[in-house]
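Heads up, one of the protein chains got dropped from this complex, but the rest are sitting where they should.
Here is chain A:
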Amino acid sequence: MEHVIEVKHLKKSFGALDVLKDVDFIIDKGQVITIIGSSGSGKSTLLRCMNLLEIPDGGEILYHGEDIRQHTNINSYRAKVGMVFQSFNLFENKTVLENCMLAQMKVLKRSKDEAKDKALKYLKQVGMERFMNASVTTLSGGQKQRVAIARTLCMNPDVILFDEPTSALDPEMVGDVLDVMKNLAKEGLTMAVVTHEMQFAKEVSDIVLFMDAGRVCEMGTPDQIFNHPSHERTKQFLSRYNNDQA
């Protein structure tokens, strides 16, 4: 299996607070990795470090074997490693279509026609092509997130990092966004997803990573983590989730 991203001994602290203590894991091509854990366990920081939105204090992140800190052009790296945010972060002065076209033209230097073709293709895939001329400020949260996913797909990234993509959505909207993500997983897109949606994690993950207090506490297939967790802390976390479901 080809390693897309390797995280080695990653450390990150904010002031006196050590958010990531020593994190190791590998994302292989075509894999879907979900990262679960309670709030404050370092999940989002881990994801943000992988796109250098946060600068790690120690350890390495290798992208196809190359240290991303040594990557000559950070922007071309970021274009290859997409990111979908909890708060969508769409460009509010642009329409849906323009949101999907801008970075293609500016970063990948695609022509306007090519950018538009790609944008329409991916907007269609997420079911948002009908809204292509709408201002993004008029959309609902679920629609915004689907546009954000299309915008990221337009860059043809190697891997997409999802940072709690459904946490800011109304319960009714969550399903639409998760469906889009499930389809992407089926198509073989490499994904790392920080999520609180355990059912989603169970269904689509190749590997589930349970984080606790800045470390990877336990890691394994969904069956191992959800049905036979070996770690006491994992059991505790999941029992709370299972109680919520009951």
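By definition in this document, contacts are C-beta pairs under 8 Å (C-beta built on N, C-alpha and C of every residue); 3 or more make two chains touch, one makes a residue touch a chain; residues count from 1.
Note that in this section contacts and distances are computed from a predicted model.
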Which of "5-methyltetrahydrofolate--homocysteine methyltransferase", "ATP synthase subunit a", "Amino acid ABC transporter permease" or "Hydrogenase nickel incorporation protein HypB" matches, in UniProt, the chain that is not displayed: "Amino acid ABC transporter permease"
Residue among A:63, A:88 or A:210 touching the omitted chain: A:88
Candidate in contact with the missing chain, chosen from A:27, A:79, A:159 or A:201: A:79
For chain A, residues in touch with the removed chain: 51-53, 55, 74-79, 82-83, 85, 87-95, 97-98, 101-103, 106-107, 112, 133, 135, 138, 148, 151-152, 155
